[in-house]
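Below is one structure; the comments refer to it alone.
Just one protein chain is left out here, and the rest sit where they should.
Moving on to chain A:
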């Protein structure tokens, strides 16, 4: 059972060819590009959602930060759709792979830090020392702030990976438990099934929330640095 639990996380290959790029590019099919003033229902719903999210997310930024609008909106769409597609049975979720999440987190975080250092060098360096610290504590605090800065991309990536992976594992485990319990005691199986239903609802929420959190934090780092 232990080996079965983790087989859904290995990179999928078909006849020896890794098809991971195909699976990563699949959500793009579900977002058709709008071509007219009033499109079909799918495109209209997506446009409404994108407008709602972008207004809420980009309102805190200055003019310079709002140039990142395309990046942030495509990020939240990609992570949200990939996580939601991973909840379908037997599917592979690319965001469970730490490599991919690090590949998303590190460049974005580095971009925000580089923007901050390039345009507002003094203010970016000033972030390393909170206001009002006692004089003897300054060296230690600078070290701590540097560490917390460098941990930001790692935390972004690991948070997303761990949340999605843990959710998928829980669903596998509780689903397996429900199946084996049906032959032992029906009432316990029913209770476990209720837990499974609640967990699936939670996973839907987590899929969306994780996308939101990732994008929100990137935008927060951006706000600090513009």
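In the analysis below, a residue touches a chain if its C-beta (ideal position, glycine included) is under 8 Å from a C-beta of that chain, and two chains touch if they have at least 3 such contacts; residues count from 1.
Everything below uses one rule, namely that contacts and distances are computed from a predicted model.
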Worksheet item: The chain that is not shown, which UniProt protein name from "ATP synthase F(0) complex subunit f, mitochondrial", "Oncostatin-M-specific receptor subunit beta", "Myotubularin-related protein 9" or "Regulator of G protein signaling 11" does it carry?
Response: "ATP synthase F(0) complex subunit f, mitochondrial"
Worksheet item: Just one of A:92, A:109 or A:221 touches the chain that is missing; which is it?
Response: A:92
Fill in: Residues of chain A in contact with the chain not shown
4, 7-8, 12, 14, 19, 26, 29-30, 32, 39-42, 85, 88-92
